[in-house]
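Heads up, this is only part of the complex; the chains shown haven't been moved.
When the chains are written out, they are named A and B in that same order, and each has its own residue count from 1.
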Amino acid sequence: MAANTFGEIFRITTFGESHGKAIGVIIDGCPAGLLIDEHLIHYDLQRRRPGQSRIVTQRKEAEDFEILSGVFEGKSTGTPICLVIPNTDQKSGDYSHIAEVFRPSHADFTYHAKYGHRDHTGGGRSSARETAARVAAGAVAKMLLSAHGIQVTAYVSQVGPVCIPVEAEINLSTIEQNPVRCPHPETAELMESLIMEVRKMGDTIGGMVSCTITGCPAGLGAPVFDKLHADLGKAMLSINAVKGFEYGSGFKCVSMKGSEHNDAFTNEAGRISTLTNHSGGIQGGISNGMPIQFNVAFKPVATIVAAQDTVDIRGDKAIAEGKGRHDPCVVPRAVPIVEAMAALVIADHLLRNRSSKL
Amino acid sequence: MAANTFGEIFRITTFGESHGKAIGVIIDGCPAGLLIDEHLIHYDLQRRRPGQSRIVTQRKEAEDFEILSGVFEGKSTGTPICLVIPNTDQKSGDYSHIAEVFRPSHADFTYHAKYGHRDHTGGGRSSARETAARVAAGAVAKMLLSAHGIQVTAYVSQVGPVCIPVEAEINLSTIEQNPVRCPHPETAELMESLIMEVRKMGDTIGGMVSCTITGCPAGLGAPVFDKLHADLGKAMLSINAVKGFEYGSGFKCVSMKGSEHNDAFTNEAGRISTLTNHSGGIQGGISNGMPIQFNVAFKPVATIVAAQDTVDIRGDKAIAEGKGRHDPCVVPRAVPIVEAMAALVIADHLLRNRSSKL
C-alpha cells in the first residue's frame, strides 16, 4: 500500500533505491510564490552527506540534485516540485555477498518476508540513502517556515554514554563548529574521541539528537489523532535507526508529580507564555507558542566489521560479513534529517491551520 | 482540517465532547463476516471506566453503548460500524469556573488559540473521555486480530519511581488481578500504596505502560513513512498525557554498541527468529515475527487539588482551582487504551499487507 507519502497539505512522496539510478522526491502542496533558494537545499544535503568528516562513513555519494518541475523564475508555482538526486557511486558488487544472507538487525529478512522480490543491492529502499530526498524536501519546508518566522534546529546531545551535562549552557550557533554537531565544545570532543575509538574497534555506537523549534505560533496541531507531537513522533520514528521519541519532559515525566510538572501560565508584555516548559511547547496536541523540544534515540548502526552468525534465504546457517563503508555513529549525519522531518510536519500543520477558523 | 480519523483501510473516526450528548466512533473498512462479540467491547470499556477501583477517579461515566449500523445477525457487513456511547454524568456546573481561566498544562489555552470558540465544559474534545470511543473500536480490531492469531497485551510497568525489577519474571495472565494492572504482584502493591499516598496529598503522579504483541506474522508495516513502529508511535502519542514512546531497546540503545545490539538470526524448527529482541519485533519498519514490544510514558495528570497561578482569557492573572474528580495516576486506566490503539494499527497493517505481493 502507498506508504511513501508524508503530510496532508504540504505533502512529499519519495522514491529510489540506494543503488538504483536515482532517488528523489515530489513536493506537492507547496504554496505558490515561495522563493526557492537552491543553495539552502545544497547546504542541508552537504550536512547529511557521507565523507564530510573523519567520523562518518567514507562512502561517496553524489548529492547533486536537479529540480525538474514546479519552480518558475525562482519561485514555486503551486504545482508539484520534483527533485531528483542521481546515484553515482553504485558499487553493487560490494553487496553481492548479501543477496542471500540476512544481515542481523537489517531489513533484509523483513523485506524478503513482505515482498518476496527485493532489490538487495546496498539495502535497496531500506537504505538511509532515501533520507537525502527528505532532507531536500525539508529544505524547501524550512524556506516556507522561515517566511513565517519559524526556525528548526537540531543537534547531537548524546553519543553512547557521553551526553551534554544537564547544567551546561549550550549555544545553538556553535552546532556546525564541530563534526559531531554538538553545541557544547567540551562534550563534542569527548564524543568525537568515543566515535573514533568505536570505529577503530570495527564497532558502532548509538546516540541522541535533540531538536528545538522556535517562533512557532500557538494553535498548530490538530486533535485528536494528528496531535502536533504525534505527527512529530511519527516523522522521527520513520527515520532509519530511530528507536524512541520523547518531547518536553519526556520519559522523565514518569517519575514526576503533577505539582512539579505543570507549567504555570504568565503574561509577559501581552504575550501568554509558561514559566517552565515541561510541555515541550505543546499542550493537548496543539502548540502553545513556547519552544517545541523533543529528543530522538538512534540505535548503533547494524553494520559492523565482525562476522556474525545468521541464516540465509533458505533458513540455513550462514555468516554475515561486515563489508561496505558505514558510519560508526549515525547521529552527526542524522541532525539535518531530524530537522527536515520536523520542518515538514510544522509546514504541513501551518497550512492545515489556515482552515481552523471561519 | 479533518484529524479525527485514524488508519488507512481499517479506519476509525471518533466524535464527541466530554460533556456533550454522546461520544462515539465510526469504524470503516472492517471486512465483512467478522463475528462481533459485544461482550468483548463491554469488557474493555469496563477496564477503562472511571470508578472501577479505589485508585482511579470516582467520577461516574456510563459506558453503555449502542451499535447503530454495520452489524447484521451478529456479523460485520463490510459497511461502517457506528457505535455511540451516551454521556449521562454531565455535571457541567463543575466546570463553570474554568470557562475563562486557562488551567496549567491543560489544553484550555491552546484550543482557545486555535479555534477561538470552544466547548470548555469538562475539557470538551480534549478530555480523555474521547478515548472510550477508541477502546470500543479497538475491541473490534482485537476480534479481527484474534481471528488471525494475534494477541495484544498491555500492562503497567512503572508508577513514579516504582518499576518492575529488571530481573523479575512477569506473568501476563496476572495483569487483571490487581487494580494497578501490573503483572508483578509485589510491585503492584508498592504502586498502589504510592498512588494512594499521592491522592491523599491532592497530587498526581506519572507512569509507564508496556505493551507486547504476539502472533504477529513477519511482513506487516510499510516503508518508508508508515513503518510499523512509526504508526504505533503516532498511535500512542495521540493518547492524552503521553510524552514518550520507545520500542525494543528504546532509549537504552543510545548507550549500546552495534555488536551487543544486533539480534542474531536463528532457525528454530523451520521458523526464522532472533536470539535477542532488541529490535522489538520490528526491523526496517516491518514486523519480523518476534514479539512486538514498546513502552509508553504518561505524565502526571494536570488536575491537582492545590490552587495554581495562571492567566485568564484576557491575559489577566488568575487562580486555577483544582476541582472535579480526577485520577491520581492515569496508567491503570490507560492500559486498555494502549491496547486499543495498538490493535487498530496492527489490524490496519494486516489488511494493507494483503496488497504487498502480486
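Convention: a contact is a pair of C-beta atoms (placed from the backbone, for glycine too) under 8 Å apart; a residue touches a chain by one contact, two chains touch by 3 or more.
What you see is a predicted model; the values in this text were computed from it and never measured.
Here 2 identical chains are displayed in place, and the whole complex they belong to in this file is assembled from 4 copies in total.
Please note the rule applied: only the chains that are shown with their structure count from here on.
The best fit of Cα atoms from chain A onto chain B calls for a rotation angle of 180°, in steps of 5.
Note: centroid distance chain A to chain B, computed from Cα atoms, is 26 Å.
Listing the residues of chain A that touch chain B in their complex gives 1, 3-6, 8-9, 14, 102, 104-107, 109-111, 113-116, 125-126, 130, 158, 160-161, 198, 203-208, 218-227, 229-231, 233-235, 237-238, 243-251, 253-259, 261-267, 270, 272, 274, 278-280, 282-289, 297-304, 306, 308-311, 315-317, 352-353, 355-357.
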